[in-house]
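As you look at this complex, bear in mind that one protein chain is not there, while each of the others sits in place.
Presenting chain A:
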């Protein structure tokens, strides 16, 4: 914190503070103190004048007192021994006839944050709780929480807690809210303040007397209360009704959440309340405050997850205007994409089309992706718009359009023809890695329909030496090999050149390995290559999975009005965990030593794995090819028979894992890409008797754990345990290799 030149300033101020002439002149004295505070607020280290400032606290001038208190609260933790000198003055002020002075002194004393101060503040705080001025009571109530924190969270003082609970009946509304806040903090290890029936009803009756902040907080506390009967529930909902019309969006959303949680068994009430807050929520979405708009839009998206048609008639409210900040535009585009229906699709697409040429690259790309999303339902219209966009020959547009095309042909094969016709010429306007990969993938997989596909790929092969992205080279290898299968004559020569380059000259190991892999594959003969490489070109059945099913309101109600709709749960989980570890010290070290035996599974000891003593009963048959649909159907119909958690640290390498599993005849059905959170993989295996093993691997990086869930088509425990030990060995080995 020390800034250049701060020493001189401190020296000068120190001299001024000691100067008896200045001390005698009230105004000049106060001015010097103000300068100290001013420097303090700008981040200069002013702790050296602590002694002088303590002296200045003995004054009748209330402003000067305030300033000195402010100073002391900031620096007391740095100079605890000196700060004790100030306690006397503060204690005296706590019994001043002026309630302002009492409150001020009490607040400052509680905020000193230094060890040893507790014993001095206990009595003043207790006196403060019974003070006749509500101003002092407010301070004293919060003081209890601060005092508790100073004690190092050790013990909960039962008498104090009781006193605070009784102060919930105080006539001053802010004292009531402060009691809740204070109790919450004191009792945080026991789950916070308890809201029982009398307290809940008392709070509900006092609601209208509270200010908006109090209302918002009390609504939050009331979430803990569970009404005993249906009658009581509806009485409460009636009482809450007027808060849905509050002028404060915070209160409206808070009340909505309480409604949703209380009425969790009455879906029609939930829907009803969402209909009623539609107005206020839309108002917040066009609020003067950008920040409010943003958060409101996030909540709108949350609601759309459950009620897709909810805002459809108001789609025009989500049209972007030019002067809005980007973060709002991006949210609006997402919302538009979600509320599209038969009636408004035309208008929404026209609007989105306008955004695609926006000056802001991010916004334009988001709009194109949004059109791509809508294309899953309204394919023809959207593909036409996207094709027109290619005509603009703008780099940032072309790359995103090609990426949307790639995603689209996978889900909607009916548009393949149109996409193939649009592709020629795109290569001139694509420079980035993602775009190149998408284009190359498309050319590889649908190359037989694009006349000049080999020639475009040839350009890429020509320039492979100057290609900077390894991912593009990998994609190029796969695509060219695929195209070679359908158009061998045109591709053979350049495939040879590319393989040569990748194996002999390439420095990136992954690319090189991929090259070698394909080379060896080709040695096995063309039929083998076809069998392995020709996966389906599209899978429209996945669209049903891809379209998120409507989620029940109850699945997100508890996240409503928190930061989760804005930033997602995963992130908050990390923060939450960091805090916990900070407080509790490091957790037990995660060891990988648990792994049983460290066989490095490779081609050579494949036999050995199967001959491990405990796997004798289990013979997994190779080449058990399950289709994805069949897998999914079976997975859904079966119960989890075994679940266990293995330690895991760091990233996973799907390729390695997949290969290792293949060795023991476990097929990978689906696997998340690297870095996905949560990372998942679905595996299947079949033994000689026809018993199926379906497995899910779930890796939550923040917990450093890999969760394994196994389902079995026939209940046979002995082979199940063998299967699990095989799986454990493979996963353990891979974990070991990495560390």
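Simple rule for what comes next: contacts are C-beta pairs under 8 Å (C-beta built on N, C-alpha and C of every residue); 3 or more make two chains touch, one makes a residue touch a chain; residues count from 1.
By definition in this document, contacts and distances are computed from a predicted model.
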- Note on the structure: Answer for the undisplayed chain, UniProt naming, from "Sorting nexin", "Globin domain-containing protein", "Chromatin accessibility complex protein 1" or "AP-3 complex subunit mu-2", is "AP-3 complex subunit mu-2"
- Task: Give the residue, chosen from A:490, A:506 or A:696, that touches the chain omitted from the document.
- Result: A:696
- Touch assignment to the omitted chain, from A:80, A:99 or A:647, lands on A:99
- Note on the structure: Answer key for A:24, A:159 or A:359 versus the chain not shown reads A:359
